[in-house]
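The complex is shown incomplete by one protein chain, all other protein chains being positioned as in the whole.
A and B label the chains in the order they appear, each numbered from 1.
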Amino acid sequence: MRDSVNGNLAQLRQIAVIGSETMAIRTDSDIVQARHLVRRWSNQIQLSLIDQTKLVTASSELARNAMIYGIRDGFTTGSGLGLGLGGAKRLVDEFYIDSKVGEGTRVTVYKWKQ
Amino acid sequence: MDRIPILKLGNFLLVTIQVDMYDQLAITLQDDLTSKIVQAGAKGVLIDISSLEVVDSFMGRMLANISEMTRVLDANTVVVGMRPAVAITLVELGLSLPGVQTALSVDKGMALLNAMREERPSEGLRERKPGAA
Partner (left out) sequence: MARPDSSYLLELLNRSSDEILRDWTANQFRNPRLRPELLRESELRDQSSTFLESLRTAISNIEQRQGDLTNILLQEWNETKQLLETISRSRSQKGFTPSETAGFIFSLKQHLFSRIRAELRESPDQLYQEISQANAILDMLALFTTEVFQRSREQIIARQQEEMLELSTPVVKLWDRILALPMIGTLDSARTQVVMESLLQKIVETGSEVAIIDITGVPTVDTLVAQHLLKTVAAARLMGADCIISGIRPQIAQTMVHLAVDLSNVTTKATLADAFLIALERLGHVPEVGRREEPTPGKKLETASLFGTPAARKIA
């Protein structure tokens, strides 16, 4: 999945970016699209089936969260980002959430290939 | 609008989900099922998810909702054919769906539905002993 880490971290872990896409998630078919993207990429790097399923499901949770919690005016307001993220967290190896007032919230997840 | 087809199988309804589920589709399915159960007088619903590669929390909750709703309508629901990767993921999400009956295949699901029908007769009603006050 596309990462948002700074250059130093990328260097330490040799992250190879195979794809990057920015989508607006406004309708539930956008969620499906997001799932397809993640499915395609995780297939490309040959994640195991179980890991693929977990990652795609986590993406679905995150995408739905984004849809519900505030892309109305482009920003997330308050601490509405509670539901669904707990589950997604358990499905991935690393989970980072970064909220800036007035700028929105960025959630970054990692699933490492075994 | 897309709809998932609901087939009548004797006393039961069969739903085979083969497409990637999106929220609206799931909601429509719920509505369609409830009306069809009443309309057909169905006593059971089989939901075949053996083609689904992903079931997220929304879909999981929908399955639980459908189970609950059908119970209220005097019918049972059995979810059939969940894939291992999907099951593992749902458990990890914290959704072990305790109220949902499950079976490995449509055949076994039907057997379960039949067995559940047989156990039902006087449930909820107090037993009346002959001669008792």
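Throughout what follows, a contact is a pair of C-beta atoms (placed from the backbone, for glycine too) under 8 Å apart; a residue touches a chain by one contact, two chains touch by 3 or more.
The shown structure was predicted, so the numbers you read here are calculated from the model rather than taken from an experiment.
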item: Neighbouring displayed chains - absent chain, whole complex; value: A, B
item: Residue among B:21, B:66 or B:90 touching the omitted chain; value: B:90
item: Sites on chain B contacted by the missing partner chain, in the whole complex; value: 79-84, 86-88, 90-92, 96-98, 100, 102-105, 108-109
item: Touching residues (missing chain, whole complex) on chain A; value: 10-11, 14, 16-18, 50, 114
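Here is the rule we go by: only the chains that are shown with their structure count from here on.
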item: In the complex with chain A, residue positions of chain B that touch it; value: 20-24, 53-58, 84-86, 88-89, 92-95
item: Chain A - residues contacting chain B, complex; value: 28-29, 31-32, 35-36, 39, 49-50, 52-54, 56-57, 60-61, 64, 84, 86-88, 90-91
